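Missing here is one protein chain; the remaining ones are kept as they sit in the complex.
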Amino acid sequence: MNKMHFKVGLFAAASLLLTGAFLVYLLHARGFFERTYHLQLAAASADGVAPGVPVVFSGIQIGSVTSLGLNDRGGIIIRAEFLERNAKWLKENSTFTLDKPIVGGAKIRVESPDLDAPALPDNSTMLLLSSDISKEIPVLVERVKAILANVEHLTRKDGEIHGTLANVQTLTGRMTGEYGMLEGLLGSPEKARAVTDSLDKTRALITKLDAMTAKTDQWLYAQDGVAQQVRLMLNDAQASLKKADELMANVVEISADVKEGTQDVAALRAEIDDAVRKANALVNEINKKWPFARDPEVKLP
Amino acid sequence: MALSDDVARVSPDLPLRANLSALDNIALIPIYQGHFNVTESNRQALQLLAQLGHDDIASLRDSDMTPAQRFTTKLARGLILHRPRLVIDRPGAMLYDVPYPLFIRRLAGQADMTGTWEIFDFSWNQPLYSE
Partner (left out) sequence: MNFLAASIESLGAKIVGWFTVAYGMFAFLARAGLLLLDPTTWNRATFDVVIKQVYFTAVQILHIFLAYAVVISWLIISIILSTARDFGLSEFASEMTIRTLVLELLPFLTALFIALRSGSAINTEVALMKVNNELDALAHCKVPPMQFEFLPRLVGGVISVITLSALAGLLALLVGYLAIYGVNTAGFEPYTRTIAKILDFQILAGLVVKCVLFGLAVTLIPVTAGLETPKKLFMVPVSVLRGMMRVFLAIVAIEVVSLALKYI
């Protein structure tokens, strides 16, 4: 027996066997032995979609786009292909979303909320939704800017809130004077002394002021809170504006009682309400879509 | 030296294939020319070497042979070509360790070849052949 021939033969046989096994494995992996499922996706825009774009389910690729085309009415039809073993994740209530992340290529995300739902039949047509974060971020930023400008406008030095707060401050300053609340109400110590002389006359007024003092105290604590919170980050804007909302509610009541303050408090109130609502929705949205921006460097004045 | 295809040459200019044994050098020719298989060609080559009295060198390579052994292999290679003429070119250059006219004559006696053997040598070596 020729030893060299034996070795070469062994080498050739082993190599052929290994290569053959690998080819069979590769054919299996590429689904050569399986049926392929086809799916058509109707989309409004095929921007970023090209043959080969992956279709992912729970972050794992289960299929890919094979071709793009137009239907009779000019709509975009994206055809995708799935292996039989992956097609089980496609259900009748699955949603298909086109994701275009800032880093990385576009992909089509499949979400099947109910895995017990009936399976999607072969060759069916589904709607492709679009969630293009890179496109939405500028819009989002514009809206944040608009709301911040609004808040700034409301809280400017000579603005309505400042006017209201200044009035209230004068009032409370007087309340802390020698004659306390009476001074605050009557404007000077002399007048207060005159009033104390005739308690009977002013009994009704004092009763009225008691209620107001309670409210003013409540408001003063709230003011500190606002001053601090207003300097916090955008994430806290919601809370700040809620406090501002409470504050304004108090101011409205105070103003109504004392018959002082701005005339258009109702309009101001409506404006702030609106801002709070918008900011609330905005913060929720940002929290949802911008997980890496926990500390946005946007400060309120 | 322009010679036609019916001449087999044994010449210092036509060396053996260095990485093949004597046997392989000879057996190569029946394989390529007569399209014999390897076993048959080896048998023919070995038989020829044995006939020339040198079957012990079958496994030696060119660099391991003495000049006489190398000459014998070359001669066997020439003989197995089965051409009508055999030309030995300057034997003195190949057989410098033996009295070569005698050596060639002895080999010629052992080989059964139908054609003619011709020896080309320098004229001053003429006396060597007359012994």
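When the chains are written out, they are named A and B in that same order, and each has its own residue count from 1.
One rule holds in what follows: a contact is a pair of C-beta atoms (placed from the backbone, for glycine too) under 8 Å apart; a residue touches a chain by one contact, two chains touch by 3 or more.
Quantities reported herein were computed from a predicted structural model and do not represent experimental measurements.
Chemist: Write the list of chain A residues that the hidden chain touches.
Modeler: Per the touch rule, chain A residues meeting the hidden chain are 4-5, 7-8, 11-12, 15, 18-19, 22, 25-26, 29-31, 60-61.
Chemist: Go through chain B and note every residue touching the omitted chain.
Modeler: Touching the missing chain: residues 5, 9, 13-19, 28-29, 31-33, 35, 37-38, 77, 81.
Rule of thumb we're sticking to: only the chains that are shown with their structure count from here on.
Chemist: How many angstrom lie between the CA centroids of chain A and chain B, rounded to a whole number?
Modeler: So the centroids are 98 Å from each other.
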